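Read the structure below first, then the notes.
Missing here: one protein chain of the complex. Every other protein chain is in place.
Per-chain residue numbering starts at 1, and chain names A, B and C are given in the order in which the chains are listed.
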Amino acid sequence: MRVSILGGSGYVGGELIRLLLGHPKVEVTTVTSRKYAGDFVFGQHPNLRGITKLKFVPFDVSQITKNSDLVFTALPHGASLSIIPELLETGLKIIDMSADFRLENPNEYDKWYGWSHSAPDLLKDAVYGLPELHRQKIRNAQLIACPGCMATSTILGLAPLIKPGVIENERIITDVKIGSSGAGNSPTIATHHAERSSGIRPYKPVMHRHIAEIEQELGLILKSDKEFNQSIKVGFSAHAVNIVRGILSTSHVFYDASKEINEKTLFNVYRTAYKNEPFVRLITQKVGIFRLPDPKIIIGTNYCDVGFQIDDHMNRIVVLCALDNLVKGSAGNAVQCMNIMCGFPETAGLEFPGYYPL
Amino acid sequence: MRVSILGGSGYVGGELIRLLLGHPKVEVTTVTSRKYAGDFVFGQHPNLRGITKLKFVPFDVSQITKNSDLVFTALPHGASLSIIPELLETGLKIIDMSADFRLENPNEYDKWYGWSHSAPDLLKDAVYGLPELHRQKIRNAQLIACPGCMATSTILGLAPLIKPGVIENERIITDVKIGSSGAGNSPTIATHHAERSSGIRPYKPVMHRHIAEIEQELGLILKSDKEFNQSIKVGFSAHAVNIVRGILSTSHVFYDASKEINEKTLFNVYRTAYKNEPFVRLITQKVGIFRLPDPKIIIGTNYCDVGFQIDDHMNRIVVLCALDNLVKGSAGNAVQCMNIMCGFPETAGLEFPGYYPL
Amino acid sequence: MRVSILGGSGYVGGELIRLLLGHPKVEVTTVTSRKYAGDFVFGQHPNLRGITKLKFVPFDVSQITKNSDLVFTALPHGASLSIIPELLETGLKIIDMSADFRLENPNEYDKWYGWSHSAPDLLKDAVYGLPELHRQKIRNAQLIACPGCMATSTILGLAPLIKPGVIENERIITDVKIGSSGAGNSPTIATHHAERSSGIRPYKPVMHRHIAEIEQELGLILKSDKEFNQSIKVGFSAHAVNIVRGILSTSHVFYDASKEINEKTLFNVYRTAYKNEPFVRLITQKVGIFRLPDPKIIIGTNYCDVGFQIDDHMNRIVVLCALDNLVKGSAGNAVQCMNIMCGFPETAGLEFPGYYPL
Partner (left out) sequence: MRVSILGGSGYVGGELIRLLLGHPKVEVTTVTSRKYAGDFVFGQHPNLRGITKLKFVPFDVSQITKNSDLVFTALPHGASLSIIPELLETGLKIIDMSADFRLENPNEYDKWYGWSHSAPDLLKDAVYGLPELHRQKIRNAQLIACPGCMATSTILGLAPLIKPGVIENERIITDVKIGSSGAGNSPTIATHHAERSSGIRPYKPVMHRHIAEIEQELGLILKSDKEFNQSIKVGFSAHAVNIVRGILSTSHVFYDASKEINEKTLFNVYRTAYKNEPFVRLITQKVGIFRLPDPKIIIGTNYCDVGFQIDDHMNRIVVLCALDNLVKGSAGNAVQCMNIMCGFPETAGLEFPGYYPL
């Protein structure tokens, strides 16, 4: 299958290229970049030296249409919106990495992003590209809106708890720690090494944009279950920590003490939810330094490690969810969506187990 | 004043020696270490090369009594308990860095520490050494029990909110991130560089021992205020991050929407609490990468930086509190207690403003 | 082909397992560990969770013989020596990761290692496992002695310069920087995170053991070239820097100003040496932050990146050579040797291009 990547010079683009070059069913025909058109791809992605002679080219819709069966768009938020409607008309399958098509309700863009969506009619056709929640819809979609990296780690940690109605859905706290690659590859004072190292910077304690998609997706689970009458509220706070890759989402939720919540019942809840998922691992060791999810262990892979502990001192469940923001948090998850859309084995091109330590 | 340090070979001991060598009113006469007796102090604390010719000596209670007006004990948890009763009888003032005298109720040691306290009668005489809460009692105490480093950052962030009765006291979440020096200087696989770097390790999501003292201290505030009838419950989860020094406590609390909570009222609450505190800084910038507390900014100093943001999406306040675990979190705070006990200027020996960046 | 790994609980063992599990021609039948016998392999190598159900077993020579066509020994230095003679008699092919068979002259063990070699007769049969120098001999060897990680980076940087006789062979300086994984996974104060982070520690400025094999191998090149009458002297100094994986060897050599040394001639020297090497990349960009070798770019891969700059101010060539100490520096290089010995494609199981950034 011939694939194009629009906006391939960033970190997400680089991971997409790496994964697709190693994919058994895919040929990367085109990688666009306005800024680096004419340069070798390995000039921006030095790990690809000697691996590919691809060059960046300018965006040209007719070339894309001619050379592609499927297109990934790894453009800045907002830029996808100006290109995707035209691409959709060509009939191409599109997997968009931006936030531009993630929210079903166009009003949410006004609220969380501060701009009005210019193609609200398309929102209902876009499928939120989280295979663990929407595998069936992804199979038949033309347009996939890939989740935000921190949204993925938060949703995958919490989703199994929403279903059985065990927790206070309006009192969910998610405290996220993320590495510097999540900020992209444009240098700013916030990502300057001397400023970003050696600290723990709370950069968005309230009103982070990923809340919109987290509440949307967890809310959909609630709605599907008739016994509930609650909405979802997630108190989400993001911290920049001194690593390059990786996210740990620590969700703190309160459970109803009258329900039977213990390690065994909770383990069953998670096991039921994820036992057939190829990329979600339930971490259940009692001892050792790897007994709980840590992004260090899954960097470079498409895995999402999930674990939990129960705090009966105050009827709290702590859910820990670790992933690589550039793989399961974006490029790897996008390839997983492609595999589903195209009928490839879901793990194709995503088998790398990670190395340790790093 | 002549001062001895019992157990001076660890990181807390090293910081105590550094601070006391620079203190205008203090002479360090004795530093004990079983393991390093006979060695130069700078052999363990290389920053003190050329600064002091002190040597470690073995513990000898008669020597300590003869050469000291005040004693700091920086011994492992449990070891203080076997020495302090004897030292108290000599009439010496004692500032203990361990957890052995922090809890008023001896049963709490059984619950949280898993051992029975051997000198329960002494607990009521020990003063919890947090100047911001107990300055008056510290002034007249013979035995100070210095707080745990993560307890300090949690309590100082939350204490002002407990007073006016604005938050749900049984639904407090504190998500803590701490550097590796908090684990002391004994190598283990958990602190091995190749294992500890590049990750975010949730090492104690529930039932951390510091919860006992946090709930004790915040509970005392509640009790002092008759209008309340609630207890305190803190859901405290600790994460090891890729820095050496520093703690950030992120507390998430829910406020009563019927109360008038906004940036201004909250700022006043904190300002009232801390305006005369020499080491608590309220961080209130609107923009820039330093707008919220970050341990990077206060490393090496006795400052505790406190900030907050209000999340009216779900009636949540996020309180951020940053400090250096080895200074305000232990050795610096202990020196502050000494200054209060001895009538020295409270900031004596603690004026270092920190350097930036690090 | 059935393969066993003796001593599989360390970092090198973990990388061997990872690489061999992904190898198309190999089945890992046995992984031994005295300490962890009975435990799952993924208990020590958390990246292998969900990838393998292998368990560590105790060492048993008859089992190894029965279940293996080839054996990797990743035992501590010295331990290989007590096992390999017996294994050789069974006819098994052996790839040894330790230093025990690297040196041809048994006296060198007395000089550099401080112990006398107990099987000096076997030394002449062992082949130094650096494919770029000894591919032909590796093909036919029964016993491979894999190079030290820092020796590999030093030799691969310098070897092409030795041949044409351009440099002062007795005045070679190699200044090496290495990450903490090179010290293995046994915690010591030297590798304690709080001690090892944030510094640059010169840990072996003179008389590092790898000098013995570097001088042996570069000396062999000299000897093979009749026009020389010099010996090789390498001033090798090792520094521990604040990363987990990776080595950069910076070699400073002096060239004879009467010879025509310029960027073009030198480029040809290196290109001639390495143009057919699957894992040595010559880095020749003029600009950008990737213009010279940096271990960051090759972590996780079997690549060795080589570059150079000429300093005509003092007739110096600076050669830079970067590799991952656990891959091309040990486990990956060992797999490359296996591929050569067994007639597999030389890159089999070693195709991972690395991800970026990390």
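Heads up, the rule we're going with is that a contact is a pair of C-beta atoms (placed from the backbone, for glycine too) under 8 Å apart; a residue touches a chain by one contact, two chains touch by 3 or more.
Treat the numbers as computed from the prediction; the structure is a model and nothing was measured.
Engineer: Touch as defined at the start, partner being the missing chain; which of C:Gly43, C:Pro120, C:Gly184 or C:Gly235 qualifies?
Structural biologist: The missing chain is touched by C:Gly235.
Engineer: With the missing chain put back, one of C:Ala190, C:Leu220, C:Val269 or C:Cys342 would touch it. Which one?
Structural biologist: Touches the omitted chain: C:Ala190.
Engineer: Decide which residue listed in B:Arg18, B:Arg171 or B:Lys204 touches the omitted chain of the complex.
Structural biologist: B:Arg18
Engineer: In terms of residues, what is the contact footprint of the unshown chain on chain A?
Structural biologist: Residues touching the hidden chain, for chain A, are 11, 179-181, 183, 185, 187-189, 191-198, 243-244.
Engineer: Write the list of chain C residues that the hidden chain touches.
Structural biologist: Output for chain C: 170-171, 173, 175, 177, 189-190, 194-195, 197-203, 205-207, 211, 233-235, 237, 239, 241-244, 246, 248, 250, 252, 254, 289, 292-297, 299, 309-311, 313-314, 316, 318, 320, 322, 357-358.
Engineer: Tell me where the left-out chain touches chain B, residue by residue.
Structural biologist: 11, 14-15, 18, 21-22, 43, 45-51, 181, 198, 244-245, 281, 283, 285, 288, 290, 297-301, 303, 305, 326-327, 351-358
Throughout what follows, only the chains that are shown with their structure count from here on.
Engineer: Can you check how far apart chain A and chain B are, centre to centre, with Cα atoms defining each centre and the answer in Å?
Structural biologist: Roughly 38 Å, centre to centre.
Engineer: Can you check how far apart chain B and chain C are, centre to centre, with Cα atoms defining each centre and the answer in Å?
Structural biologist: Chain centroid spacing, chain B to chain C, equals 47 Å.
Engineer: Please compute the C-alpha centroid of chain A, do the same for chain C, then give the distance between them in whole Å.
Structural biologist: 37
Engineer: For chain C, what residues touch not just one other chain but two or more?
Structural biologist: 11, 181, 198, 244
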